[in-house]
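All protein chains but one are shown at their positions in the complex.
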Amino acid sequence: MYLLIKGGTVVTATGAHPADVLVEGERIAGLFSPDSTPPVEGAQVVDASGKYVIPGAVDVHTHMQLPFGGTSASDTFETGTRAAAFGGTTTIVDFAVQRTGERIPDGLAAWHAKADGNCHIDYGFHMIIGGVDDESLKAMDSLVDAEGISSFKLFMAYPGVFYSDDGQILRAMQKARDNGSMIMMHAENGIAIDVLIGQALARGETDPINHGLTRPAELEAEATRRAISLAQVAGDTPLYIVHLSASQALEAVAAARDTGRNVFAETCPQYLYLTLEDQLGAPGFEGAKWVCSTPLRSKHEPHQRDLWRGLRTNDLAVVSTDHCPFCFREQKELGIGDFSKIPNGIGGVEHRVDLLYQGVVDGKLSLARWVETLATTPARMFGLYPRKGVLAPGSDADIVVYDPNGRTRISVDTHHMNMDHSAYEGYEIAGKVDAVISRGTVLVANNTFHGHKGHGRYLPRGLSTYLL
Amino acid sequence: MYLLIKGGTVVTATGAHPADVLVEGERIAGLFSPDSTPPVEGAQVVDASGKYVIPGAVDVHTHMQLPFGGTSASDTFETGTRAAAFGGTTTIVDFAVQRTGERIPDGLAAWHAKADGNCHIDYGFHMIIGGVDDESLKAMDSLVDAEGISSFKLFMAYPGVFYSDDGQILRAMQKARDNGSMIMMHAENGIAIDVLIGQALARGETDPINHGLTRPAELEAEATRRAISLAQVAGDTPLYIVHLSASQALEAVAAARDTGRNVFAETCPQYLYLTLEDQLGAPGFEGAKWVCSTPLRSKHEPHQRDLWRGLRTNDLAVVSTDHCPFCFREQKELGIGDFSKIPNGIGGVEHRVDLLYQGVVDGKLSLARWVETLATTPARMFGLYPRKGVLAPGSDADIVVYDPNGRTRISVDTHHMNMDHSAYEGYEIAGKVDAVISRGTVLVANNTFHGHKGHGRYLPRGLSTYLL
Amino acid sequence: MYLLIKGGTVVTATGAHPADVLVEGERIAGLFSPDSTPPVEGAQVVDASGKYVIPGAVDVHTHMQLPFGGTSASDTFETGTRAAAFGGTTTIVDFAVQRTGERIPDGLAAWHAKADGNCHIDYGFHMIIGGVDDESLKAMDSLVDAEGISSFKLFMAYPGVFYSDDGQILRAMQKARDNGSMIMMHAENGIAIDVLIGQALARGETDPINHGLTRPAELEAEATRRAISLAQVAGDTPLYIVHLSASQALEAVAAARDTGRNVFAETCPQYLYLTLEDQLGAPGFEGAKWVCSTPLRSKHEPHQRDLWRGLRTNDLAVVSTDHCPFCFREQKELGIGDFSKIPNGIGGVEHRVDLLYQGVVDGKLSLARWVETLATTPARMFGLYPRKGVLAPGSDADIVVYDPNGRTRISVDTHHMNMDHSAYEGYEIAGKVDAVISRGTVLVANNTFHGHKGHGRYLPRGLSTYLL
Partner (left out) sequence: MYLLIKGGTVVTATGAHPADVLVEGERIAGLFSPDSTPPVEGAQVVDASGKYVIPGAVDVHTHMQLPFGGTSASDTFETGTRAAAFGGTTTIVDFAVQRTGERIPDGLAAWHAKADGNCHIDYGFHMIIGGVDDESLKAMDSLVDAEGISSFKLFMAYPGVFYSDDGQILRAMQKARDNGSMIMMHAENGIAIDVLIGQALARGETDPINHGLTRPAELEAEATRRAISLAQVAGDTPLYIVHLSASQALEAVAAARDTGRNVFAETCPQYLYLTLEDQLGAPGFEGAKWVCSTPLRSKHEPHQRDLWRGLRTNDLAVVSTDHCPFCFREQKELGIGDFSKIPNGIGGVEHRVDLLYQGVVDGKLSLARWVETLATTPARMFGLYPRKGVLAPGSDADIVVYDPNGRTRISVDTHHMNMDHSAYEGYEIAGKVDAVISRGTVLVANNTFHGHKGHGRYLPRGLSTYLL
């Protein structure tokens, strides 16, 4: 019943110190100064000497088996959460979906059905609202009160599927202000983008790179600013911009934050490492692997530099993956001859912890911010703290032992996601996940998976504790 | 040898959770989930039920027995640290002083002599450099390397005493960039201010309020912007603006921070609560009690609103006191008939924790930010973390038990500072310091002081761990 | 055939100097230094001693007999242009209208029919495009090429009548970029506003003031920023924001202008003088007189101060009237019990020159800017310069003699607009229109009208010559 992680350096959102961590059952029983650690009879000991001990990472943006564009994301909750665990992520918050014309309870039930009994790690749900109306507004209240869902995602793009107009957005924001929940926003001006897409296709520009060229950074920035305005009109509704990729959008978020607004943003590893030219613009149809929205941005503009800086300044509070994997064969290939038909999404739930640790090694991020952006802040942001996101007495024993001297090579040959390619194929990066513990159970050790599906439980969430 | 703080809610920079804290000797041995706390034989138990358990507060800006304007600050290291302890502060970082024309080692030795053996709590030193030249630049290196002093304060005001011109500032910043230390800046354009002072006196405007009127907010902002520019030219030298009081200066700090610069700022409780009109403008000579620099600002401008917001957004990272007490009789009275002769300073080392907790009650600050701005960030900023500023295994057992249901009344009749008046006379505020522990020794319990002078030790400090 | 304006001070966009103006037929033949003026045989002499001689004012935003909300603006082209002339305005540019579902050529023909033969002063047309589609995009080209219409107004409000979505706006802007024309924008987020209107009505808040309360400044600013973004995506299409009323919108315009964008804005006298509380909030239904969109803004916010400043800095380039008069009886009264049914509009075509001259007297605007914002810039902005907007040899002889020592009292009893009330009832202001000449014909002298309908001719306009 006891597990003792011994000899490591605990890294928190504010720094690092040597400490042993004692787990009793599913919870953390205590943390000790190494020379004060009492003998714990019968405890299983995990040797963390020379390693970091961090809270299990929390990925608040995944789309397991999401239906999209006539196909479905290729990771199930089972394969996806297993891959997540391999990468040091012990909690995901996925998106249950209401499409335009559907009912919220049906969407939520469908997602519970997909996940229930299949997950290797704990999971929660945000709710995508694709049809703001009186009924769905009422449902927002009951999801907060009774279902443990305290965050709602809206889309300023994808009319007819997910899109909300500004009046719908305003209404949902008013509701969120009243019930204390968080609005998550896909901030792209999809109405204008669709004009650009139509014009590109009419000109015969059908290659994958046109996906990026028709979604200019300014239209992400515009939508970001508009969402911030509408949240202000609604009464400073907490607003969380998902998958922020453009410098100009970051600038809008930073400006709002300077005035004390409850405006937050996440970015994703793909925006920190991959580019419009090098990946999305790969020869032939290859670039389809990197079709995601918001798109990869141009390397001739300072987006990546600015995003790393935003992570340092906390204008970007969270790194999530927006994990939404599609295989190249048969899935991405749906868009041959028409980039707009390529399923949108990149798979990366397994690599976030490592890719960000590379940033630490490169001097782009402090060790404390590494933990904060991957675990502590996401947990606080979405009502999971202190159960998740922190190594505190009483917290769930979600613990990662991380080897700073290890190396990780990313490849389709070795990854655990259900994808026929890797967005980061061949990346050799610093650091390595050494052991992964979920609620006291060792899931990964010695590169071997010891978990079983169904271990992961649904996490009803409370309100955000990250508000200003 | 054991002390167990039991039943409380530990508050950290990221949130709160129930936990018991075990102290062994001078250090924290461990933290336990309440239901996992083992019996500790012979431990002295502090009952923290219903109370917050927080790291001892760290005040990084005090001036015990500082000579100024022909007199000296009225608190000795003994009386001042005793008062600090009463208020929940267990570490101070005071300023050793080199005046123009003096030598740094002499100044440092003098301050060690004042403090050594007299302090009730641990203390460190910043060094004020009032004469940047080849010799003092060299001394900066040796202070960092050998004396545990990693921060240097410069003045853009007080020519002939503390003032550095922009060339001197640039040279000191280059040195700090090279040795990794932090430049702290008194940012007011003292050269322009002295013109305004001379003009006011020439017009016969001698009352205390003219102290504020001749130090306009714009001249604080100007100096703040200039310091930020010079730090940039020096190579992004870490810069910490002390006692920021004006909205416009805050705006400059926020703008620099948005670009990823290592620019930080503190404010002080007096700027959050007191105003030019109500205090500095009190009838007759009464306002002299509130003569400090930077001055109290006008209530007709949004300074206080903006400073509270800055604390929420972390554009203000720290609250310190700038404790520099002078008695009204014989000290402040030196300036009767000439406001420019009033010794500059307000005493408040005892009240910071309570005054900020009132902000928590008023909804202006979260509980986590209360701890972060008072303890965790100051410790990180000035190289004391994780020894100070956090309740972590292995940290110094500097612990405050805080009663959120208590009440504190501030008055000269009850305070412990060596002052004949209180800047906050009659304030009735929420919260109360319940017990104060310094390196495992209970200094304050049941409103009674149990410490003894000499308990406090000098803290050699490392480099800041708060840099971006 | 000759007219000589003698003894006055000519005011231009850059200053003032004494000069005599000689008119030959419909054009200005020359300007003379007073002591060099040759005798002109048979010339009619207008004595301008002690008076300003300025180019006839150009009002680029009027809506004569505009159908709106089941009624029509109460001034015909005849009554409206007569009133304009009385006020020193010798050119208007009115809006021909395509409503959603209508065809552009039909709208233009209808407006020509209304105006033709009825105007007292020269007039041009902008085209309102209420239905951007392939056909109307094509029509934009032919209007530029063949009809002398080089500016197109779009609406971000009034869905189903005038509203364009962001895709339609983008397409029209692309077209304008290609053919060199100007996009004029009614910048309010009407989709969000309609939600607020519905909610107010549902709460029983039906008084006129709710017209303003449901159109918050932030939603004007949001739309302004969005229009600027879309114009950027379209390729720096020239953009002209109509009836700007909010500080935040002005800030957006100024920010765009600082980056060298071709973004311009006008404001109107009502926003410079009238307020939400004092006029729109008048007791009972009285406030209906001041229902216009964008609405009058709160006097507790710095809008008026900022708008005057914007006129000084040229971030506001033009003052127009948005003249759209409705009588109180039977017209404004359509909205009793439902503010959203009140016809939107204020009549003021007669008073712009005087109201702005009051700003000169009050030190809010220079004499040069008075002429520039009323005449020179509107003419340059909309392709009428140097025919209109300047007193240059060869220009149309549209000339106003203005008496700086006169006084003007505004009242329904004395005005010449076809309205049963005045928005400025009882205003006593400095300055007075003394004589008004249109293409060499004296229309107004000694407070008497000498013109005849049909004198005014349609002005085909060229492209803007005001672009950066």
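Order of writing sets the labels: A, B and C. Residues in every chain begin at 1.
Operating definition for what follows: a residue touches a chain if its C-beta (ideal position, glycine included) is under 8 Å from a C-beta of that chain, and two chains touch if they have at least 3 such contacts.
The shown structure was predicted, so the numbers you read here are calculated from the model rather than taken from an experiment.
Here is the thing to keep in mind: the chain we left out touches B, C in the whole complex. One of C:243, C:257, C:289 or C:457 touches the chain omitted from the figure, and that residue is C:257.
Of the listed residues B:161, B:191 or B:430, the one in contact with the hidden chain in the full complex is B:191.
When the whole complex is considered, the residue among C:177, C:309, C:409 or C:453 that touches the unshown chain is C:309. For the chain left out of this panel, the touching residue among B:165, B:278, B:330 or B:425 is B:165. In the full complex, chain B makes contact with the omitted chain through residues 165-167, 169-171, 189, 191-192, 194-196, 216, 218-219, 221-222, 225-226, 229-230, 232-233.
Residues 10, 12-20, 22, 24, 27-34, 36-38, 254-255, 257-260, 309, 312-315, 366, 372, 376, 380, 385-386, 390, 392-395, 465, 467-468 of chain C touch the missing chain (whole complex, contact as defined above).
In the analysis below, only the chains that are shown with their structure count from here on.
With contact taken as defined at the outset, there is no chain that touches chain A as well as chain C. Of all chains present, the one whose mean CA position sits nearest the global mean of protein CA atoms is A. Remark: chain A and chain C have CA centroids separated by 51 Å (rounded to whole angstrom). A straight line joining the Cα centres of chain A and chain B is 39 Å long.
Contact of a single residue of chain A with at least two other chains is seen at no position.
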